[in-house]
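Only a single protein chain was left out; the remaining protein chains are all shown in position.
Each chain gets a letter, A and B, in the order it is written, and its residues are counted from 1.
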Amino acid sequence: MRVFTTNHRALGILYLLLALAAVIAGTLLSLVMRVHRVWPDLALPFFGTIKPEDYLALVTMHGTLMIFFVLTTAPQIGFANLVLPEQIGARSMAFPRLNAAAFWLTALALLVLLAAFFVPQGAPISGWTSYPPLSAVAAAGPGEGAGMDLWLMSIGIFCLASWLGAVNMLVTILSERRAGMTWSRLPMTVWAWLVTSILTLLVFSELLAAIILLFSDRHFGSSFFVPQGDLVNGHIVGHGDGSPLLWLHLFWFFGHPEVYIAVLPGMGLATSLFANFARRRVPGYRLMAAMLLVIGLLGLVVWGHHMFVSGMNPYAGTAFALTTMAIAIPSTVEVLGWLTILWGGRLRLTTPMLFALGFLSFFIAGGLTGPILAQPVLDAYLHNTFFVVAHFHLVMAMAGVFSVFAGVYYWFPLMTRRMMNETLGKLHFWITLIAAYGTFFPMHFSGLAGEPRHYERLAGPITSFSAIAANERGITFSALLLASAQLIFLWNVFASARRGRVAEANPWEATTLEWAPEMARARVERGPYEYEILANETNFHPQWELASKQE
Amino acid sequence: MPVHVILLDAVRVAQSPTWMPSDGALHGPALDHLMRWNLIALCLCFLAAHAWLVAAILRRRKSTQATAPKALPWIILTALCAMYVWMAVIAQRLWAENRFAGPAPEAMQVEVVGEQFQWYFRYPGEDAAFGITRPELVNAAGGNPLGLDARDARGKDDVVSSVLVLPVGREADLRLRSLDVIHGFFIPGMRLKENAVPGLVLHVHFTPSVIGTYPILCSQVCGSGHARMQAMLSVVSPAEFQAWLAARERARIQEGAP
Partner (left out) sequence: MPATFTRHPVEIERKDTGIGGKPPLDRRPTGGGGDGDNWENRPSGRRGPRELLTRYRLGVLFALAGDLMFFVALVSAFFVRQSAGHFDARENYVSDWHPLAMPPILWINTAILILSSLTMEMARRQLFHEIDVMDEWLGLGRPAVKRATPWLVATFVLGSVFLAGQWIAWEQLVQQGFRYNSPDPSSHFFYLITGTHGIHLLLGVIALAAAFGALFVLRRIELRQIVVDCTAWYWHTMGLFWIFLFALLVCFQ
């Protein structure tokens, strides 16, 4: 494989490796955070004692790495590069060189981001949301100088990379489908990639504009976000009527669709895997595809629910509360759809299926706290507490990561022609599931007790913090277990790639085209999930089979 | 911190069915009630969904076994939608009560100013008017942390405190300001949260109804001192409050210009 390859499968693997590097870095940062919260004065090897600004830098970089470089790459463009062309019956992506350019820009963005650790004063401390004026004024905190500039440049490059990637994916899905591959024959994964590509196209360019405005405030004396008379560290830095609220609107208009970009591909993959391993057709195929579209569309008009208590007009709060509550409906349809597939199927509990089931469990657990946070009066208590941290880690991080695991175990034979070890896979699944719930579920209680986010240690007059100290310890131990369990996965991946059981063609007895044998170049005449023929679970029609007259 | 206070508090937190600290605001019980029912309802949905999931996994289906009635998912969907609508409507009513209407005209005005990493509270004094502040006059070391302008007569009787003291049973209207970055003004015991945004003056109003002390936390990351940006709300009887305020106002007049 040449370094600057344009082969989409190689690029898919490169994206997955990039996400792997980012998730390892992000996980290490989170472990340091968790250990610090329980033993604040401990001097850690290599890191030393964690100062308050170090903690905030860890939080910021953890969030940035995980959301951008893990959850926006692997499930979406990583897996799409691996199998999208095959799934629609195309030979390659529409613009292979553009595709490659998108990857290398993403890699550059990751390097620029990691460089923020090594500049004077270190990485930024304003969170992945980088609200100004904290992020606009270098004097407002350590790391807000060069570190913040590097953060902005990294995310700016990432925006460009995402834009190119989305253009490629959209044109591929629209124009490279094989003859006969109509919209109602697309695998659900392709529907999900279609919706996420549209969202990516719309919101990352908008984020880029916001980043340029923030960069301008920092270096060119403009005042888009810094208000008049802003006094930081004894110096007046605000010379114009900027509005910090403007940044919140611009950022969250991107930020909310971003979390749907992170989770929608997993939803499409879950449908595919459930159909495959329950040996069932998808009963509400059109409805579920439509719901993906509706979630994507609605996701564009709910951004204000991150801003209920940020100074926004309370009437606007009501409007956003209603749109946010509305999004619960298509999500519920999806969940009921999955549960219906499972109920009527004969389940094969392979490792990819287990992870898909885990995805469903986390999606339910995290998703159910959404309606609480969608109510402004309740959010007025829970905003920026650990309740929110529990919510998004369950519904986005764990569900997203489980969908990535499911995809890796499922498509491993395509990448390496070998199978991953099932026993290790099951062990990995069970420990990860239990440890993930153990890590994030108790955070709900911390949040209800009022524990705010981004606190490097719990001290001060609030005594309910002492009541949740035991909680914190439990969470940290769970987190350590969670991280350790991933070593099983890493071992499994690298050992199976070399010495795993050789995979037969179509080892999962799937119907979708990425499993088609080489010679199958005929037009597509079958739907994506034609399992369960004549109520017999072993009888199924792969999508590359021609329709016969007997049907 | 005395052990028995910690333990009592821990018990209180654990006893509260929603793990929330005890509530001291007038609008608190309604909010707590809503929170409790939301948590119960969603917990039940979580358990029911997982019961369905686990049952589906454990089920051994024979090929001719009848599946569940096709209408069942639709019935469940309708019920859940009804629940979402009910949640939204009830919550909106509370939100409207708390936020749509302004404070009562006789509400007590207090200004809250956030600065890295300290909360200041300003009372308008006898004239019930706040004096003008200018950022260039801010000088905490020199005793003028808010930058009160000496030329404005209305500011001569303003009392600046680092503790928020309020009389029980009287509505308080807080003016939230910030000098430098966005801070979050959060009183868990009063079920109150609103950001303090530089360049804006934001108002929240509430009525403290239980005497006691309530921690005030910063809920929006504001820099390296974010975790220690804490203060205290002290809710006292009206007589005590008058005494405290009068003493502070006398001290203010005596010290003269800032």
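Everything that follows uses one rule, which is that contacts are C-beta pairs under 8 Å (C-beta built on N, C-alpha and C of every residue); 3 or more make two chains touch, one makes a residue touch a chain.
Fair warning: this is a prediction, and the values are worked out from it, not measured in the lab.
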Quiz prompt | Of A:L42, A:A139 or A:A179, the residue in touch with the unshown chain | solution = A:A179
Exercise. Specify the residue from the set A:S205, A:T416 or A:N506 that touches the hidden chain.
Key: A:S205
Quiz prompt | Listed residues A:V171, A:L414 or A:A495, member touching the removed chain | solution = A:V171
Quiz prompt | For subunit A, the residues touching the chain missing from this view | solution = 90-91, 94-95, 98, 163, 166-168, 170-171, 174-185, 201-206, 208-210, 212-213, 216, 220-224, 227-229, 239-243, 246, 249-250, 253, 523
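FYI, only the chains that are shown with their structure count from here on.
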Exercise. Over in the complex, which subunit B residues touch subunit A? Could you list them?
Key: 1, 5-6, 9-10, 13-14, 18-21, 31, 34-35, 38-39, 42, 45-46, 49-50, 52-53, 55-57, 59-61, 63-64, 67-68, 73, 76-77, 80-81, 84-85, 87-88, 91-92, 94-96, 98-100, 116, 134-136, 138, 147, 179-182, 184, 186, 188, 191-195, 197-200, 202, 213, 215, 217-228, 230, 232
Exercise. Mind listing the subunit A positions that touch subunit B in their complex?
Key: 51-53, 56, 59, 125-127, 131-134, 137, 140-142, 227-234, 236, 238, 241-245, 309-311, 314-315, 317-318, 321-322, 325, 328-329, 332-333, 335-337, 339-340, 342-347, 349, 357, 360-361, 364-365, 368-369, 371-372, 374-378, 380-381, 383-385, 445, 448-450, 452-464, 466-468, 535-537
